[in-house]
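The complex appears here minus one protein chain, its other protein chains still in place.
In order of appearance the chains are A and B, and numbering begins at 1 in each one.
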Amino acid sequence: MQQDAAALVVLSRVEKRFGDTVVLRDISFSVARGKTVCIIGPSGSGKSTLLRCVNALVPVSSGSIEIDGIEVNDPALDKIALRRKVGMVFQQYNLFPHRTALQNVMMAPIHVLKQDRREVEEKARRLLAKVGLAEKERAYPGELSGGQQQRVAIARSLAMNPLVMLFDEVTAALDPETKKEVLVTIRELAEDGMTCMIVTHEMGFAREVADHVYFTEKGVIVEHGPPRELLAHPREERTRAFLNQVL
Amino acid sequence: MTPLPVLLPGKPALAGSAREGWREFFSGGVLVAVLAALAISILAGEARAQPGIGASPGVLAILLKWSPLIFQGFLFNLMVSVLSMLAGTALGLWLGLGRVSQFVALRRASGGVIQFFRNAPWLVLLFYCMFLLPFSITLPFATVPLPDAAKAVIGLSLPVMANVAEIVRGGVGSIPLEQWESGEALAFSRSQIMWMVILPQCLRRMIPPWMNLYAILTMSTTLISVVGIQDSMTLARAALVAEGRTELFIPMYLMLLSWFFLYCYPIARWTTVLERRFRVRV
Partner (left out) sequence: MERIADFFRWLNDAHGVNLSIFYDSLDRSRFLEGLWTTVELSTICTLLSLVIGVVGAWLQGARFGPTRGLVQAYIQFFRNTPPLVQLFFFYFAVGNELPHVLDQHGMLVPPISNVGWAVLSLSLFAGAFNIEIFRAGIEAVPRAMVEAAESLGYSRLGVYRHVLLPLAFRISLPALNNNLVNLVKTTTLAYAIAVPELLYAASQIWSEELNVREMMNVLLVTYVALIAVLVAIMGRWERALHIPGYSP
């Protein structure tokens, strides 16, 4: 099937300052529809801030971000329209602890999209089954393991039918066994054609799933390229130093 | 399989907004608001006072005229608060120690007493003491008269006692088990551990809630006016009756409120500062 290779997410000279500190500087790249990009780098390099700018959780100081025709940096932005197109999963504290897994997945489509309850429930069940948690419908987040929680969080974001999914170090707080379940779920998602932007420390995962990898340090994109190139033969010294530490 | 935490752990800070430091301690914002309200009410009263009817003095003048007397009543309130606090703290300390004692019977009995005096409304306890305590106590060497004020102090010290006991219990309970165990390992007896190891440590932690209790107590001393003791409230009302002018009501009550505010607000602020300091240390 011929995929429309037009760019879905376009960042252009994005800069973010917190007071006097420059957290992101001259960030420009684009993500084509159906592709997966991974963003790697040391802590404090602005990766999480970058994702939050894409999702309009944090306003950019200058530059522009465009997602499927919506200007994210527009001050008159309709945040709800944007958030329908962009889903995000965080490192922790994703799920609402006072609701069951199924209710968590159902909440946003009902409250925000005002969809019919029965349809939403059906879809939610399918999504939970898709992430392998059909039998945990009635469990509360506190009763789920970390990996299970993250998978429910992914299902919950998918319930909004987004065009782009953002993942902010979602496996960083998990131990190795549970990490795998979540990474498998994300990989399946990417293979199904979802456009993904993933911030991660898992180099093996990045190599497997990414179409393109960006290495950031101190708020700038130092180097980028297809994973096989970047991870095996980094051109920049800084990239090499980072990868030596991590791999 | 490690679960992710679903919610932040620990007790949320209940002392207002915990981001306040010494600067906020002296924050004039709220004080200004209160004093402004007072000033506005005085001016409004002045404006409404009948102009030109003889030498009718202004609202501010009347307030100033009565202030010394009412202030004496206020000092009386403070005196009652200090005495009740001392008595209640002394009793509460022992009651609290009983609450954490190793003897089950003592623990239960103390618990019962604490629950009882924490559940009872302060005004009811006050009434109880006013009505049912004798007029004088006959001791072997003398007959000590029990004036109304003394009964009130006793009445107010009872709930203070119960609350201090709870503070002590909370303080002792917050000391980690390891402290007890190290003491035992050094062959201290339980009461030695309590007095030499545990209590000195929890003293600092108990100070903020204890100060908070004092502020509450000070505000509760106005209850003595309901049981017939003359304090700042009764004097203020007497002054209003004597003057007989309705435009005085709001300014007079606001003045009284602002006196209590000026006394209790710094205590509340100081409590917040101390709480933060002690928490960081631990």
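The working rule: contacts are C-beta pairs under 8 Å (C-beta built on N, C-alpha and C of every residue); 3 or more make two chains touch, one makes a residue touch a chain.
Treat the numbers as computed from the prediction; the structure is a model and nothing was measured.
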| item | value |
| --- | --- |
| Omitted-chain contact residue, chosen from A:Val14, A:Leu102, A:Ala153 or A:Val222 | A:Ala153 |
| Residue among B:Leu43, B:Ala120 or B:Met211 touching the omitted chain | B:Ala120 |
| Touch list for subunit B against the chain that is not drawn | 3, 6-14, 16-17, 29-30, 33-34, 115-116, 119-125, 127-128, 131-132, 215, 219-223, 225-226, 233, 237, 246, 249-250, 252-254, 256-257, 260-261, 264-265, 268 |
| Chain not shown, touching residues in subunit A | 52, 55, 57, 79-80, 83-84, 86-88, 90-98, 107-108, 111-113, 140-144, 153, 156-157, 160 |
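To be clear about the criterion, only the chains that are shown with their structure count from here on.
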| item | value |
| --- | --- |
| Rounded Å distance between subunit A and subunit B, as computed from the means of their C-alpha atoms | 53 |
| Contacting residues of subunit A [partner subunit B, same complex] | 92-95, 97, 141-142, 144-147, 149-150, 173-175, 177-178 |
| Of all residues in subunit B, those that touch subunit A in their complex | 1-8 |
